[in-house]
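Of the protein chains in this complex, one is absent; all others appear in place.
Chain lettering (A, B and C) follows the sequence in which the chains are written, and residue indices restart at 1 in each chain.
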Amino acid sequence: MSTFIEAIREGLYQEMERDERVIVLGEDVGEGGVFRATEGFVDRFGRERVIDSPLAESSILAVSIGAALNGLRPVAEIQFADYIHPAMNQIINEAAKIRYLTQGMYHCPITVRAPFGGGVHGGPFHSQCVEALFLHVPGLKIATPSTAEDAKGLLLSAIRDPDPVLFFEHKYLYRRQKADVLPDEPVPFGVAAVRRQGRDLSIVTYGAMVHRALEAAELADKEGVSVEVLDLRTLCPLDRQAILDSVKKTSKAIVLHEDNKTGGVGAEISALLAEEAFEHLDGPVVRIAGPDVHFSFSHVLEEAYLPSTERILDEVRKLAAY
Amino acid sequence: MSTFIEAIREGLYQEMERDERVIVLGEDVGEGGVFRATEGFVDRFGRERVIDSPLAESSILAVSIGAALNGLRPVAEIQFADYIHPAMNQIINEAAKIRYLTQGMYHCPITVRAPFGGGVHGGPFHSQCVEALFLHVPGLKIATPSTAEDAKGLLLSAIRDPDPVLFFEHKYLYRRQKADVLPDEPVPFGVAAVRRQGRDLSIVTYGAMVHRALEAAELADKEGVSVEVLDLRTLCPLDRQAILDSVKKTSKAIVLHEDNKTGGVGAEISALLAEEAFEHLDGPVVRIAGPDVHFSFSHVLEEAYLPSTERILDEVRKLAAY
Amino acid sequence: MKPANMMREMVVGPQPTKTSGSDRGSPDLAEDDLRRLYRFMSLTRAVDEKSWNLNRQGKISFVASCKGHEAAQVGSAYALRAGHDVVFTYYRDIGVALTLGMEPVDLFMSSYAKPARTNGSSRHLPWHLADDKLRIMPVTSVVATQIPQAAGAALAAKIKGEDVVTIVYFGDGATSEGDFHEGMNWAAVHRLPLVFFCVNNGYAISIPVARQMPVVNVVDRASAYAMEGVLIDGTDPEEVYRATARAVEKARHGGGPTLIEAKVRRLRPHSSDDDDRRYLSAEEREALQRHDPMDAFRRRLIHGHVLDEAGLNQIDAETKAQVERAAAQAESAPEADASTLLDHLFGHEQEGDSASAPPHSKLDPLSLGEGSFFS
Partner (left out) sequence: MKPANMMREMVVGPQPTKTSGSDRGSPDLAEDDLRRLYRFMSLTRAVDEKSWNLNRQGKISFVASCKGHEAAQVGSAYALRAGHDVVFTYYRDIGVALTLGMEPVDLFMSSYAKPARTNGSSRHLPWHLADDKLRIMPVTSVVATQIPQAAGAALAAKIKGEDVVTIVYFGDGATSEGDFHEGMNWAAVHRLPLVFFCVNNGYAISIPVARQMPVVNVVDRASAYAMEGVLIDGTDPEEVYRATARAVEKARHGGGPTLIEAKVRRLRPHSSDDDDRRYLSAEEREALQRHDPMDAFRRRLIHGHVLDEAGLNQIDAETKAQVERAAAQAESAPEADASTLLDHLFGHEQEGDSASAPPHSKLDPLSLGEGSFFS
């Protein structure tokens, strides 16, 4: 049995064994990182390839970009996604634009790993979801695995990808998700997974919310409502076809995420459905998301923030009855 | 007759006359700024209140935040919206969260002015639209005036607002939009303007695209299609009611912007309609937007990027016939 | 390499100002001051110990201990005019807050995530201080962001012509961030009334200073901004007080900014989530404990006949009791109310403009997202 975080570690380790161009850099990665993703790496790969960075995220990204331009395959760790913001300029204005602006002469194969998401009593600066801030930016790929298998498999794809990949690991899953066997081969980007087949409506989601959607689907089933759960796995490339296929089948859709509602990833998926599946829709496209406020430290407030299984079930009931 | 940029200048000047807590800071604002928004300000208000900053956007924001916390009303100029990214951490993690995290004990009354948008042959770093990157962030207000009147009126509201306001000025409009009379009073946030009444479909848009929408509406009218054009004016607060009202009336909606399509402001508006106006919709919610690539310097590529009047008209025809 | 007395007060930088003796007129500390300093340090230690124990008991989920930093925090804050000077802290600066007058219960409220007026209690992480009455400015967990913000606050004071000094606290790790550079640069270009107070505890979590920066001391960075840099022993509250008082008075009288580096030792891991045995040997950890500022100050006070053993113990007993009461009070305080989740995203008023301003429409945060979430 491997946990999600062990799967990350195994994937990273395997790629460093396989390809000596792969290096890791970030704050405290030398002693294993605050979540132990690089535990033992210095012993195996040495401080040349496992680099403790100064506390400076913009340069963690910039150094990764420069090293990638000069032939390496850097995997940068941002200690918490909440601290990726000082590096946004290097990600959005630099990494994302290199291939396009040079018409393919240069490209930027970097992977940026960052733990994100709430439910771990982390308060406003160890809980943030940041994926929507990057979804809008052309030139970036975004992975958000929900299982230990995908954590490893998508990470292999990310590291081998020739373009910048933001790899967001939901920290609520780190020790809660487990797998008997981890894949040896990459899991391809842009292929959503139907985690549960259903007939009456589709829940489109990703990350930790996949598991809440499955819980709600289970409960709905007992009430005679058959819910399909689609796990996007990567937000870019987005498996538009799988979303459309599922909703064409069920005719009803709930888009679910933990991130703030307005301008979230859910908005894009709703808009896709409103534009390309309009004729198939038998009801409004419902968004369930965090409210438009920041994460709080109090567990009462955190629970109030996070979409609960009950709330999902409630919306499932309402939409099914529509 | 005042141009859009003259309206900005007049609004800023008026507020500095009216309230000595207002200061401006930014790169080259002392000599008037690259677009002349602060021309003559040093002579009138002195270098204490018109502050040439070092070339460092993160600190332009941070200094504004700190000065606001200590009683001033800073108006920061980011020379081009394309250069706001180094300051994103100070905007998203700091300014946007101060009031919420301190439960109202502190607040952060800053205005950030930034010229944005394309069509001026500015290439990838003098054309970017950045509004969608902030729409998602709770705690930020966003204004995107489309007329010279609103440029001044919304700016007065922005500066008097007790919370952080991102004030995005579409630089294509700077010298092209003109007004006979500028308002002396603030134009309130969160109130969209119906720029043209119509029956058959609604175009929801903002910034420079308002004028393209009006052109297309004019042409459609000749073909017997009556198009309503809704100018959002501010993206946060978003006048959800006006959007819903318009679409409930016309039953069809096009969402139009120049920014990249995926995860853009249009996604939020489409999603709103798919969720709250579903029963009123007689056709798919169409998004017309820039493609998911970066701005280019070549005028051929820039024109190919920007939604053209013909393309809008084409979509109007198709949707009207749906 | 530095000589053996590197921990003594010294001035670095390109235009070193003479700071020996009391030539800046900073008052010497009277015996009463020393006893007060000890009380604040004792109180700080008591809050810290209690918080750590509560964490180990599973009652509070997070502590960034300041054990070892007490002299730096208390000695520097003692040089400020409480409620007048502007203070930007970071996540372990409880000694600063206590010295300025914050009640221990406020700190425990934040640790218990219970709602309270100060420190964004219940929303914000523990010890992320904010108190408008004490002019402690709001901060986030994001390292170094407060540094250029402090320049902004100091700029405002200068523009308004006030005799207010701003002080900003940060760690050694924070000096690697771009925001440190930008804040130092602004302050120096504009000669702002600002004191940069760096608490160098040798580590940014597990990363020793030598892997963070190429210079030996943080003050070695001051010359890049033509700023005075002052290196002090941050475990000596008197030395900390004197250096800070001088920098504060210099700032107050138009002399511009100063960078103070207070060298301290971390007597606990980085935080309650950290296990420093992973990167420090038993010997290294033991060696750190020899730099407990409480021990040294106690010896000094006894030796100088300011307080005897019994007197010190008496103070410790009092602060401990005070802290027990505060912790109990916080423990029994009510939890946050979920119905407040959407409050205070935006203001509904236009401060100071109520007469002339138009009504903002639709500013209710409820309309900005999950309007029906609680209805």
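In this section, a contact is a pair of C-beta atoms (placed from the backbone, for glycine too) under 8 Å apart; a residue touches a chain by one contact, two chains touch by 3 or more.
Being a predicted model, the structure only gives us computed values, none of them experimental.
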item: Interface partners of the hidden chain - shown chains only, full complex considered; value: A, B, C
item: Identified contact with the non-displayed chain, of C:49, C:220, C:249 or C:318; value: C:220
item: Option touching the unshown chain, where C:99, C:119 or C:176 are the choices; value: C:176
item: Selected residue (touches chain absent from view) among A:131, A:239 or A:259; value: A:239
item: Residues from chain A at the interface with the omitted partner, ascending; value: 23, 48-49, 51, 53-54, 56, 58-59, 62-72, 74, 86, 89-90, 93-94, 97-107, 109, 138-139, 141, 157, 160-163, 185-191, 236-241
item: Where the unshown chain meets chain B, residue by residue; value: 27-28, 30-32, 34, 52, 54-59, 82-83, 85-86, 121, 123-126, 260-262, 289-294, 296-301, 303-305
item: Chain C, residues in touch with the chain not shown (by the definition above); value: 14, 176-182, 185, 188-189, 211-215, 220-227
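By definition in this document, only the chains that are shown with their structure count from here on.
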item: Chain at maximum distance from chain C, centres defined as averaged CA atoms; value: B
item: Euclidean distance of C-alpha centroids - chain B vs chain C, Å; value: 39
item: Whole-Å separation of chain centres (CA-atom averages), chain A against chain B; value: 30
item: Chain A-chain C separation of Cα centroids, rounded to whole Å; value: 36
item: Chain B, residues touching no fewer than two other chains; value: 58, 86, 89, 93, 97, 100-101, 138-139, 236, 238
item: Numbers and ranges of chain C residues touching at least 2 other chains; value: 115, 123-124, 140, 142, 178-179, 345, 365, 368-369
